[in-house]
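A protein chain is absent from this complex, but the other protein chains hold their places.
Presenting subunit A:
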């Protein structure tokens, strides 16, 4: 089959999205879907506008963004640090290997009880929950990326007087593993958004809490506004991250 050009592909994708929205709207208006359970797509812009005018949208988005940022930053920093250290220092790798195997399968949300006990129902608890999921993604991505670095590069570093640990870390391990580490960071940004809503469901102000309030009142249009808000924010963050990643990895052919 003939491959599509980029513009043609975008056009077809847009047609698919618009077609879905029309089908959704028509199904509701024709009574095929219950209006009490699913909002009209055409009502969403008006609801979004109302949320913006009331200032609620900014309030909940800023609140979510604050613990999202802290959680993602903390989880990424720790995940990369521990992952890189484990890949480079065999004794440290062995020391924590079983602990990592024990803790890894525990989902971030299972830490909610401890988050509440340790931090109370406040943004720190949400940031803690977010950081756990992000930590593991970055940990494994960094560990694998550093382990996969061609040992020949280390030999070059030694041959040219850069054999000590810090020189090898900064001049070989980190730049050589950068594509894998950045892949982990990007996946962590996505994982953070998945966790942020769940972490707010237990009463911490933010998008998740606003969605829970709305669903209690069967205001499904508000729920959809915030679902789309998350999708939009994720797309924006991903776009910015990709631009930074392209800049950092500009040496790749």
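Note that a contact is a pair of C-beta atoms (placed from the backbone, for glycine too) under 8 Å apart; a residue touches a chain by one contact, two chains touch by 3 or more; residues count from 1.
As a working rule, contacts and distances are computed from a predicted model.
> Out of "Lactate utilization protein C", "ABC transporter ATP-binding protein", "N-terminal half of MaoC dehydratase" or "PepSY-associated TM region", what name does the UniProt record list for the absent chain?
"ABC transporter ATP-binding protein"
> Among A:5, A:36 or A:252, single out the residue that touches the unshown chain.
Of the candidates A:5, A:36 or A:252, A:252 is in touch with the missing chain.
> Going by the contact rule already stated, which one of A:105, A:152 or A:216 would touch the omitted chain in the full complex?
Of all options in A:105, A:152 or A:216, contact with the hidden chain holds for A:152.
> With respect to the chain omitted from the figure, which of A:115, A:130 or A:172 is a touching residue?
Answering carefully, the residue with contact to the hidden chain is A:172.
> Which subunit A residues would touch the chain omitted from the figure, given the whole complex?
Counting over the whole complex, subunit A touches the hidden chain at residues 152-153, 155-162, 167, 171-172, 175-176, 178, 250-253.
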